[in-house]
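Just passing along the structure, written as structure tokens.
Apart from one protein chain that is not included, each protein chain of the complex appears where it belongs.
Showing subunit A:
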Amino acid sequence: MITVENLTKRYGPHPAVDDVSFQCEPGTVTGFLGPNGAGKSTTMRMICGLTAPTAGRATVSGHPYRELPNPGREVGVLLDASAQHAGRTGREALTLSAYTMGLDRREVAAKLDLVGLNAVAAKRRVRAYSLGMRQRLGLAHALLGDPRVLILDEPANGLDPEGIFWMRGLLRDFADRGGTVLLSSHLLREVEAVADRLVVIGGGRIVAQGDKNELLAGGGTVVRARDVAALRRALDAAGLAAADSSEGLLVQADAETVGQAAADAGVALAELRPAGGGGLEQLFLTLTAGESTKEAVR
């Protein structure tokens, strides 16, 4: 369980995070979405007590992070896979943390095994690791203390498609067993497959949040028939407003309602489908487009 209440962080007059509130419930995966520089990492660092908020508060399992007696046993944190001592071996990095948390040495081998770092890789220095291997080491580190909560910043970065697929399975499973997962990404498609809930942030403010299916279904339903006029009459009769679109008629109702209305009027449909998350995707594209123009200017 993660609770974020009115978190705000200002650097000078510029707010990096502005009045952000959301909750992550046990048993769910929350996707924290936003373009680079939107405030995702700053928010996550504030949750983990690494950055002091200007205002607001965050708790993990009911406590401010800094008051957790042994945080690694409660929350698994992966904020930056590259933040490891280049001169230590992967095994040594985990061993230090395992000892700090008071864990059995065997946990290190078990978690290395779990993330697919074999004995050879574990003995190599982190300097020689690819980004994908560092992400796997970071995940092993986050899972080390068998926490109930996971906070992961862009964990899919550098993983190959097979690795991303594997990680989704791992996180889904973690949540299905009652764990709480907060993971960030700047790619909507990347978290869509695993998240139950989405929190979208842009320019430091939350621009949308809620159940993933509701957010993605926000675009309505596209419906097409050979006899467009008959379809319009059918929708009118059912009290459904229809707008023209390049793909057919766009109706602000779910597919079942639209299909029933057409069937009641005896209109044969050529196509009936959700409008494909138009709202959220459009919103996200707007956010990202703004950012890429900024980057181009820079």
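Definition applied: contacts are C-beta pairs under 8 Å (C-beta built on N, C-alpha and C of every residue); 3 or more make two chains touch, one makes a residue touch a chain; residues count from 1.
One rule holds for everything that comes next: contacts and distances are computed from a predicted model.
Enquirer: UniProt names the one chain left off this complex as which of "Heme exporter protein C", "1,2-phenylacetyl-CoA epoxidase, subunit B", "NADH-quinone oxidoreductase subunit N" or "ABC transporter permease"?
Expert: Options "Heme exporter protein C", "1,2-phenylacetyl-CoA epoxidase, subunit B", "NADH-quinone oxidoreductase subunit N" or "ABC transporter permease" narrow down to "ABC transporter permease" for the missing chain.
Enquirer: Which candidate, A:25, A:160 or A:173, sits in contact with the chain we can't see?
Expert: A:173
Enquirer: Would you indicate which residue among A:90, A:132 or A:147 is in contact with the undisplayed chain?
Expert: Only one listed residue reaches the unshown chain, and that is A:147.
Enquirer: Specify the residue from the set A:28, A:43, A:97 or A:184 that touches the hidden chain.
Expert: A:97
Enquirer: Name, in rising order, the residues on subunit A that touch the hidden chain in the full complex.
Expert: Looking at subunit A, the ones touching the missing chain are residues 41, 45, 48-52, 65-66, 68-74, 77, 79-80, 82-88, 92-93, 96-97, 99-102, 110-111, 114, 116, 141, 143, 146-148, 162, 165-166, 169-170, 173-174, 177-179.
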